[in-house]
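For reference, the structure discussed in these notes is given below.
Here the complex is missing a single protein chain, while all its other protein chains stay put.
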Amino acid sequence: MSENKFTQAAASSSASDVILEAKNLKKYFPIRQSALLAKNRKVLHAVDGVSFQLHRGKTLGLVGESGCGKSTTGRLLVGIEKPTEGEVLYQGKDLLQIKGEEFRKARLNLQMIFQDPYASLNPRKRVIDILSAPMLYHGLETKDTVNRRVDELLDLVGLPHSAKVRYPHEFSGGQRQRITIARALALKPEVIVCDEPVSALDASIQAQILNLLRSLQKDLGVAYLFIAHGLGAVHYISDEIAVMYLGKIVETGEASDVFHHPAHPYAQLLIRAVPSTNPDLRDAFHVPDGEVPSAIDLPRGCRFAARCPYATDRCRQEEPTLQPLEGRPGHMCACFYPITENTADNNPASDASKDSIPLNSGNEGLLSAMNSQKTVHPIKTTCAETDVAGKEGR
Amino acid sequence: MTTITKKKSVEKEMDEESYLHTVWRRFCYHKPGLISLWIVLALVIIAVFAPLIAPYDPNAINPEFAASPSLQHLLGTDTIGRDMFSRLLYGLRVSLFVGALATLLSTALGTVLGLIAGYFGGIADMIIMRITDMVMSFPYILLILVASVIFSPGMWNIILILGFVDWPGVARLVRGSVMEIRDADYVQAARIEGMPGHYILFSEILPNTMAPILVFATSVMAISILDEAALSFLGMGVQPPQASLGNLLNGAESISVLTGMPWLWVSPGVLIIILVICTNFIGDALRDAVDPSTTR
Partner (left out) sequence: MAKYIVKRLLIALIVLFGITVIDFGIMSLAGNPMEIIGAGPKVNQAALAQKSANLGLNDPVPVQYVRWLIQTLHGNLGTSYKSYQPVSSMILSHLGPTLILMTSALVLAAIIAVSAGIFSALHQHSKADYLIVTLAFLGQSIPQFFLGLVLIFIFAVKLKILPSSGMRLLGSDGSGVQFRYLILPCIVLAVEMAGRDIRYIRSSMLEILNKDYLRTAKSKGIGRRLVIYRHALRNALIPIITAIGMEIPALFGGSIVVEQVFSWPGLGLMTMNAVLQRDYPVIMGVCLMTAVVVLLTNLVTDILYALADPTVRLE
């Protein structure tokens, strides 16, 4: 299995640092059509064999469009969903196997920040109650010490002490998100799953919250699984990035490597979606017309094939697995034709023939192409090349 | 150490007060509701202190029977010479007591069943909802009638019967809001924090369903008072000589009382109407006051 290869590859790099590991996680939701017609029950493949490692004090960005299963993955990790298959290893122990006190302690180390700061705080509770209840219940603090600890938490997230006697509705969205961060930190977790923590906030507030998360990581050494639908925020905060498409990870690697040199056509698509100040970059990428296949009736072959501009017959027949990319340590991609760097755009015929499709990716590549003035619209040219490649394939 | 806890409790009180203050402020916008609240409060005080206020023993038989209202007997006397005003006070006391207790019982029962059905779902939900269907698709008064005659009529049995018949509305309401809140992010957060089920159910979910429960309870109260009156009127409720607003009206079924002694049946009837209409207005005002969508 490709997932195993991936985990082995990653494990070899820094095995001791791994705090949380997902092994071949699967989550299928049964689709209830009718109680009377239970026989042809269908399932939605929300998460379909996802593996990754989270390192102590580091951030893994999990990116994909809505419905790709990234939020479900997050929920599987913190235990509010039970996986259909697979393991969640916390410090090497399977969370689904351990029981009792050990389990309770382990899961307290996995906390979560939600997307909507308006829905994630109980409107009937004051901040002090929200923050102190779990600490008191788990015996981390006593009634006498909890007040000071709450002050400490509020200091950490940059809220005044006076905030604790107020109700959530008295705060703005950004302030509320600070409260939810404080709540997540209250139990001194080692891992926080951040489920799109800034996407419901104003752009100016987003940066503040991201900076807060980063400085908290530096000070407390907490690891983040940072879930987002776009690469913008993820690129800023992550050490590693994993790109998800329809329940599977299609590309993973070091953050700037993935961001600047995406190998999977889907990752490339996501990066193009990041707004740019360079007018030549806008809309230059040919957005595929194909529809996202349903996670209920999955197609044969590569899941992205229907939308992929480079898809060949092989892509439609065979499913690619996550493979290490040559010459790029730690970078893996599930594509038969990974987009490689510097497979120069000036000689389309030779490049389009074999296993890789040339495409200028990342800003530097594009700039160099423009400077060399070989092509005015490098992206469009390469798209034409892929058409050639496709025809050749047939 | 003690100062901290003291400070904490003071802060808590202040904030509780401010939340209630908002509700109260909104409640005051509803003039009929506000007036109704004062009326009901006055009636409750009168009922509580009935033994002190009543000029006569409600069951004592006076020499002048079937007397029309006079200074001596403010509302006259009934056909066997009992002071009507005193009986009215005691009747109010019994009716309020029955209404309040039946409401408390049915609301508590409905809340618990609704919480179970909504939170756990599955088979528990299915069974509870089917029982709810059964009780709801029953001609309500028929069930009460059958039950009350079989369990020998009397005040306590009426309370129990009304309590056990009125809960389905509350149960449905609570179930609905629990199902809505159950998947809310803040409940998920409490789960991730490893909080136990009873904490999540009673501390996270229940407080957020309290407002609609309270509003609904006022309508249950109104219905309970009406039902007690109807049952007692039919002779199946509170049994004489103990007075209730309903059984005071029972005498009016005889044509001589109806035509010749209106003081015997007009006042309890009017009192029931005032009580029920005020309860309904309070419920209406409360609904507006706790509704988060109204911003005032």
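Lettered A and B in written order, each chain numbered from 1.
Keep this in mind: a residue touches a chain if its C-beta (ideal position, glycine included) is under 8 Å from a C-beta of that chain, and two chains touch if they have at least 3 such contacts.
A quick note: this is a predicted structure, and the numbers were derived from the prediction, not measured.
Considering the full assembly, B:Ala230 is the residue among B:Ile61, B:Ala230 or B:Val290 that touches the omitted chain. Residue-level contact of chain B with the missing chain is found at 130-131, 133-134, 136-142, 145-147, 149-151, 222, 226, 229-230, 233-234, 236, 246, 249, 252-253, 255, 258-259, 262, 265, 269, 272-273, 276-277, 280-281.
The rule we apply is simple: only the chains that are shown with their structure count from here on.
Those residues of chain A that touch chain B in the shared complex are 78-80, 104, 107-108, 110-112, 114, 116, 119-126, 133-134, 137-138, 143-144, 147, 165-167, 180, 183, 186-187. Considering their complex, residues 1, 4-5, 8, 11-12, 14-15, 19, 184-186, 188-196, 199, 203-204, 207-208, 292 of chain B touch chain A.
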